[in-house]
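Every protein chain except one is present and positioned as in the full complex.
Just so it is clear, A and B label the chains in written order, and each chain counts residues from 1 on its own.
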Amino acid sequence: MQSPLPFFPVQASSFAGDVDLLFTFILLTCLLFAVLVTLLAIYAAFKYRRTSPGEVGSTVEGNLPLEIGWTLIPLLISMVMFAWGAVVYVNFRTAPKDTLNIYVVGKQWMWKSQQPNGKREINELHVPVNRDIKLILGSEDVIHDFYVPAFRAKMDVVPGRYNTLWFRPTRIGKYHFFCSQYCGTNHAEMGGWVTVMDPAEYAAWLSDEAGDVNPASAGEKLFTQLACVTCHLGNGTGRAPSLNGVYGGKVLLADGTTVTADDAYIRESILQPKAKIVAGYQPVMPTFQGLVSEEQILNLTAYIKSLQSQPVPAKGAGVAPATTGKK
Amino acid sequence: MSTSSTINTGPALKLPEKHYLNASYGIRSWLLTTDHKRIALLYLASVTFFFFIGGFFAMMIRLHLMSPYGTLLSADTYNRMFTMHGVTMVFFFLIPSIPAVLGNFLIPLMVGAKDLAFPKINLLSWYIYIIGGSFTLYSMMTGGLDTGWTFYTPLSTIYSNSAVAPAVVGVFITGFSSILTGLNFLVTVHTMRAPGMTWFRLPLFVWAHYATSVVMILGTPVIAITLGLAAMERVFGLGFFNPAMGGDPILFQHLFWFYSHPAVYIMILPAMGVISELIPTFARKKLFGYHFVAAASLAIAVIGFLVWAHHMFLTGQSTYAALAFSFLTFLVAIPSAVKVFNWTATLFGGSISFDTPMLYAFGFLGLFLVGGLTGLFLGCLGIDMHVHDTYFVVAHFHYIMVGGAVMGYLGGLHFWWPKITGRKYPEWLARIAALVLFVGFNLTFFPQFVLGYLGMPRRYHVYPPEFQVYNVMSTAGASILAVGYLLPMIYLMWAAFYGEVAGNNPWPATGLEWTTPSPPPTENFEVTPVVTWEAYDFHNRPELGLDVLGVPRHGGMLPAHGDD
Partner (left out) sequence: MHRTGALYGQFETLEQQKETASLGMWIFLVTEVMFFGGIMLAYTINRHTYYHAFAMGSQTLSIQLGTLNTGVLLASSFTMAMAVWAAQVGKKKLIPLFLALTIVLGFIFFGVKYVEYAQKFHHHLVPGRNFDIAYCVNNPSQCEDINAKDMEKEREELTAAMEADPDLNAHAQLYYSAYFGMTGLHALHMIIGAGLLFWLLRGSLAGRFSAEWNTPVDLVGLYWHFVDIVWIYLFPLLYLIDRHK
């Protein structure tokens, strides 16, 4: 259903209409009281404005029936608001029995989701319309939150536990989803699109392999596209160390220390290449900060990981010599 | 129509010969003072300083958000801006401001005492505030903090690369300043009231601060231990809140909000206390329903401790817990509503003037109304599931904190400036500033309600372009708001030295503080006052010089003599 006002997001789930109706009720009630009090105050300000410098007001001190009245009436109205809100919320928290379950994992700063048949997505969620969908939400690091304004639905994603979020999309289309719990640097970029599809199209999409890209091969394409390959020659003769066998091993740095080449190291080397310089090499690598997305970094890392089994060149290796310590 | 309160009759007024400001000179007489009035001014200088720091961060935020693509600041810098805006404003401005400046100055005067119960502890609380503030400033200068003012774990304890520890230590230390202030106020009100100053003759400003002090002493120690544990986790790797070690991030949230929700009542109750002084004074009429307003302050303080998990409705907590906290949240709104009705009812049958403090009181009424009512939306589970952690929340709390607490603070500063400095501020300039503030404020924050319902999350350094128009409106409003803040800072300072001499009781008002000279002598009262009149009684105080023998203003809808 299209939203009635330009101040509301589009209504794309079974919750949306309920939430908007409740909102309208509370809005109108609050408007009523606000306008009433404001008009009364303005009226009094005019009617009882001071007319001579020494004038004083009346000796009225209070009125018990009035006090009771304006305590009980707001109490009753707020109980109605509470009860109505409770009904909507309980519905929201109580997933139906038969749901299509999708696993969603949030991590700094991306979302990974997995459909029932194993198909994965990054920063995207495809769902069929008019089906009850349940997301099982997990976090790999800090607290995140999965929020779809068009569905009027959100749920925190807390490390160390699973939270669930259910909804029934009612309108085909593409809708924003956002991370809605501050989670660090790129919190604002940790979002994507929920695509609600016709059930037949969803089924087709689900079984389509084309969209499911092997991260390592995507990474290999990027490695060439971004010209990494021009310096990081596999045979060790380039301006930069070969990446064969680097992943998971020890790297000897220019300052004499060694570090383990794990995911974090790879990520730092791409975004802040001057932070750790490999021994025997010049600090000439440009930074790719702002030029690669989290997803692309993951793909590049997967590709570099796949180079573990490649032959390590004798000279120009990125791997520290064996004498510097155990692996 | 807008007649000023002051009755200018007789020869030009002169400042008293000796008062608390010229009683002694030199920096030591200020830094080692135990006079509650001087300590109030020490606090005034410090909170104003932190207000401008927090305001600077706010300016950076709003400038940056003009563009949806985040072109002004980097993501990390923006995150530090909003975090430090929150930390500075909450802990170093909003919580101390009215209690430490106006409360410290006025409570002994209002109860008829020579000073607070523990003057040296009062000074100590200021030093603790300064030390805590220094730690936080150090955090800002060594790269700042980017966890959000709520310090949620494990982001703050494990993942953040910013100066978390010094900031957390700074807030921890400053908490003790709050505790000592609250302790001082509670004891003073209990044991140091002048003869005849019974509980129900106390100004409602005092009742409000009493309730605030109860919250301060019960709540603040909990944030102290919570931040202490978080600091231990960050520095020593303990695992209470770290899921990797079996800890629970939600436990942190419970402990954090157990204080931080009552903290918002620490911020608003004193402002309500100010409004309860302003409206009777400028309507020249007793506050309608005195006992109910006093009881409402206490009710807010008590029920305020029972609602903390309404900040956590979407953490995955049990539905039953959410229902309980939502129910209690609606309950806590009722005493605030009762106060608003009583303030409005006071206007009927009054003799209303529109001096600057009254303009701030009207502004408060309107803005607190919006802020408070929007709290109902958030406490309602079926709405919060959509607007939690969006700009709707940001708009709500700014309406209360800025539209409410800051308006109350400024209104109070203007009202008592003649008592504090002996001089009046320039009335017309002040009225213009109040209007500028009101307009600027609404333009800044009303669009944020719309943004929130449309789905824009908070703490975002970039956002979908369709939200831009409201963000630009908000920034435009903020620039007007800034002018509204700068004007009083300038003219109040000017007025302190060059303003028109005010005399004992320029308005006139009925509190005990107005029976002393302006500025008061160090010992407040030369002779211990004996109180024989009720609060806000304009009719039995001939010394106020008002026209009580004329035809009394009849109360409109209600009988002329009060029944309570």
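Operating definition for what follows: contacts are C-beta pairs under 8 Å (C-beta built on N, C-alpha and C of every residue); 3 or more make two chains touch, one makes a residue touch a chain.
All figures in this text were calculated on a predicted structure; none of them were measured in a lab.
K.L.:
For the unseen chain, which displayed partners does it touch in the full complex?
P.N.:
B
K.L.:
Check the options B:247, B:372, B:422 or B:520 and report the residue that touches the missing chain.
P.N.:
Result: among the candidates, B:247 touches the missing chain.
K.L.:
In the complete assembly, which of B:218, B:324 or B:548 touches the absent chain?
P.N.:
Considering all chains, including the one not shown, the answer is B:218.
K.L.:
For the chain that's not shown, point to the residue among B:21, B:87, B:117 or B:307 touching it.
P.N.:
B:117
K.L.:
Pick from B:15, B:165 or B:187: which residue touches the chain that isn't shown?
P.N.:
Hidden-chain contact among the options goes to B:187.
K.L.:
For chain B, which positions touch the chain that isn't shown here?
P.N.:
34, 108, 113-119, 179, 183-184, 186-187, 190-192, 217-222, 224-226, 229, 232, 236-240, 245-248, 251, 255, 258, 523, 528
The working rule: only the chains that are shown with their structure count from here on.
K.L.:
Any idea how many Å lie between the Cα centroids of chain A and chain B?
P.N.:
Chain centres of chain A and chain B, defined by C-alpha means, are spaced 34 Å apart.
K.L.:
Considering the complex alone, what residue numbers of chain B touch chain A?
P.N.:
Those residues of chain B that touch chain A are 1-3, 7, 70, 75-76, 79, 146-148, 152, 154-155, 158-160, 243-244, 247-250, 283-286, 288-292, 313-316, 319, 322-323, 326-327, 330-331, 333-334, 337-338, 340-342, 344-345, 347-354, 362, 365-366, 369-370, 373-374, 376-377, 379-386, 388-390, 450, 453-455, 457-464, 538-539, 545-548, 550, 552-556, 558-564.
K.L.:
Would you mind writing out the residues of chain A in touch with chain B in their complex?
P.N.:
Those in contact with chain B are residues 7-9, 15, 18-19, 22-23, 26-27, 30, 33-34, 37-38, 40-41, 44-45, 47-64, 66-67, 70-71, 74-75, 78-79, 81-82, 84-90, 92-94, 108, 141-143, 145, 147, 149-150, 152-156, 158-161, 163, 176, 178-189.
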